[in-house]
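What follows is a short report on a single structure.
Only one protein chain is missing; all other protein chains are in place.
Letters are used for the chains, namely A, B and C, taken in the order the chains are written, and counting of residues starts over at 1 for each.
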Amino acid sequence: MKKFVNDPKQFVPEMLEGIALANPDTLTYVPEYNLIMRADAPVEDKVSIVQGSGSGHEPAHVMIVGKGMLDAACPGDVFAAPPMDYVYETTKKLASSKGVLLLVNNYTGDRMAFDMGKEMAEAEGIRVEILTINDDVAVKDSTYTIGRRGVAGNFFVIKAVGAAAEQGADLDELLRLGRKVNDVTRTMGVGLTACTPPAKGSPLFDLGEDEIEMGVGIHGEPGRERTKITNADAIVDVLLDAVVTDLPYSSGDNVALMINGLGGTPISELYILYRRAHQQLAERGITVTRSYVNEYCTSLDMAGASLTLVKLDDEIDALLGAPAEVAVRVF
Amino acid sequence: MKKFVNDPKQFVPEMLEGIALANPDTLTYVPEYNLIMRADAPVEDKVSIVQGSGSGHEPAHVMIVGKGMLDAACPGDVFAAPPMDYVYETTKKLASSKGVLLLVNNYTGDRMAFDMGKEMAEAEGIRVEILTINDDVAVKDSTYTIGRRGVAGNFFVIKAVGAAAEQGADLDELLRLGRKVNDVTRTMGVGLTACTPPAKGSPLFDLGEDEIEMGVGIHGEPGRERTKITNADAIVDVLLDAVVTDLPYSSGDNVALMINGLGGTPISELYILYRRAHQQLAERGITVTRSYVNEYCTSLDMAGASLTLVKLDDEIDALLGAPAEVAVRVF
Amino acid sequence: MSSAQQQVELVVRTIAETAVENEKYFGDLDAVVGDGDFGYSLARGFEKVLEGWDDLDRTDVGTFLKRTGMIITSRIGGTSGPIWGTAFLRAGMSAGTTQELSADQVVQMLRAATEGIKARGQSDVGDKTLLDALVPMTDRIEQEAKSDADAEQILAAAAETARRAAEETSDMVAKRGRASYTGERSKGSVDAGAMAVAVLTERIHEVWKTEGVS
Partner (left out) sequence: MSSAQQQVELVVRTIAETAVENEKYFGDLDAVVGDGDFGYSLARGFEKVLEGWDDLDRTDVGTFLKRTGMIITSRIGGTSGPIWGTAFLRAGMSAGTTQELSADQVVQMLRAATEGIKARGQSDVGDKTLLDALVPMTDRIEQEAKSDADAEQILAAAAETARRAAEETSDMVAKRGRASYTGERSKGSVDAGAMAVAVLTERIHEVWKTEGVS
């Protein structure tokens, strides 16, 4: 394993400590619950927005805590949903007069932890709602599973409800908005390599030198199918077709287009993917009016990328365009 | 080779096209010279700031063109300085009444291309100055080389002169400021893996499963020495000691600390490095007042990182804190 | 200390130690079609159980199991925290203040744990989860208890059934958990949770033979 890591068991706490040290004025760190929260949270008269999920997806979610985005994140260990306690304690700490919105990526472990945490917090009189995100079109047959996974598209739900909460929206309004964004958001990913969890110390699966994993999950779960590697444009075409036809997005639509890096792929390559996606959308009469090319939701050090579309209307567009401040930044 | 690439010869142009498509309102792309420039450049009554260098270091420099940073970037092919023509044509296009400042990372090819481009532009009556950046402490013996390399520390020079130019500083003042920042900036990097240039299709060098390259360059040039891999803290200690003792930075100093990812290392690991560096600086009585943890100057898909310190005074601090807008962004 | 308490402590301690020892093996099993963290999650949680071992509330067997369950739920993340925590909580609720453990009581505790897992995981036998080892194992214990087998013999039978059942999950298509995303591709490898049940039961049987209280 070639990683910057000390004791693998301390991977998450040490990362969180780093984030806290780098952002002393804006973030507070509560080690007992892996909790990173806005220094000024809970903000009175504002719904607190919280997301948990496993670690290993950075910058999601601990590095997008900040004004206009999340009020707090309480991650679990690498690829493991947070223990129910973390959710419960975080919810208590974040309780504002307007309540707490828990954003949950649709996985068994996360769903259970947040359901249990919510119940316990409600028992103490805190108003809590859960909004489940499930944008991954790679998971086809939902009768056999807990349903579609939540992947990089969660960024748009967070951004939208984060902006609306800042503008004073109440819990019901945030639920409406979050569901609305989730409903028009679709993602599919591709893995070029497997990722290596620090505690495992070796890659999660074997991929041949000429193989890629189409529809890969963000936890190194295998995807729809293993295929031979092709050129960048051909890969984009597969991802884009799966995503576009799913909603479907159609001629005349304005969309946000995200090319999200999975951790090991440099941004130069992401722009090569972006180029093709933008051009192919134009061919279909779909206009990209917002572009997101960076790492948003990674899978440790996996080389790969995902493609997300969000269908925009004026309401969503305004929320995505609202200002926000986060730890993952350039300046 | 596992990369998102079509024809390797089109790697740079396709990436640039992607950047242009994603930023139609703010950037202009001139394919003949690999030129990405601010849509409103040259801004009258403002010195234009230009940086070239080879490609493969993204977001440097094509993705940090924008208000308060670069006015233009004219990259060469992967790891190859731009041809002299690109520099010349870019300088002509960017010529404003206050002149053009060319920022050059200290490499033979870049120095030659920019010297020749400058001479040709001057022959046409354009006022041009060159500022050379050389922050890499890994290159020890400068009598045997062209001198220290310019690496991730160039970000701070760009940020400072970019901000000052926006505030109206003239060429001489920018030269003074840029040299001042360069003089208090030091960097050292470490490579965990070799990078794979798309045209080569295989890693630039071989590193054993338990080997790392200390003092590695950003073009896959080998570094000071090859050592056995150790834990993250021990690696930071080596980098930090080399950097701190070089200026030297000393007790009572305020510094900016950058942990720069080399392309294949996820941001989670960068924060583990940041944590140790911040703590060790505190032990030495050095206070981190500005933090930069992200990818700034990469080496394609190399797993690795570099550590940069900038000694701050009020003047530099204010320039680093000034607003700026670039293509590499989260929102 | 009641004999029930002694027996439960031996079993819980064996489970905890075996989970810690098998961190890598369980993790590798989960890596095949899952995300590889199952071994890590169990090991970290049961490490906590062992760390706090001497301070666990031993008022009665039920309390002891419930406290264990709460440590697990609060310390283990992923799917396994809620699943295993719930199992221990329910087993504890079923055991109550009993002083002696009959085979029937053990079966009742295992049934309670099973129902808890099903409810929490919205899952059932056939979904390729730990239930596919746990349920046949419980059935076997129930059946053996009707004969005149002693505890050691019952455990031997349980271990044998759990192992066979766990191995048979290899032919199943996962319908719950992360493995389910791969659909047909989940065939051909055993479920990590089911195999953990088998390994734990085998280990309990071994320990019982050498240190068994009765």
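Following the convention adopted for this analysis, a residue touches a chain if its C-beta (ideal position, glycine included) is under 8 Å from a C-beta of that chain, and two chains touch if they have at least 3 such contacts.
All values derive from a computational prediction rather than experimental measurement.
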Please provide the labels of all shown chains that the missing chain touches.
B
Looking at B:M1, B:M116 or B:A322, which makes contact with the chain not pictured?
B:M116
Which candidate, B:I19, B:V128, B:V161 or B:L204, sits in contact with the chain we can't see?
B:L204
If the hidden chain were put back, which of B:M1, B:I146 or B:L247 would touch it?
B:I146
Touching the left-out chain: which of B:Y107, B:Y249 or B:Y271?
B:Y107
Candidates B:K46, B:H61 or B:H219 - the one touching the absent chain:
B:H219
Residues of chain B (touch criterion as defined above) contacting the omitted chain:
9, 54, 76-86, 107-109, 112-113, 116, 138-141, 144-146, 149, 197, 199-200, 204-205, 217, 219-223
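Basically, only the chains that are shown with their structure count from here on.
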Taking the mean of the C-alpha atoms as each chain's centre, how many Å separate chain A from chain C?
33
Spell out, as numbers or ranges, the residues of chain C touching 2 or more other chains.
none
Give the residues of chain B that touch two or more other chains, as numbers and ranges in rising order.
none
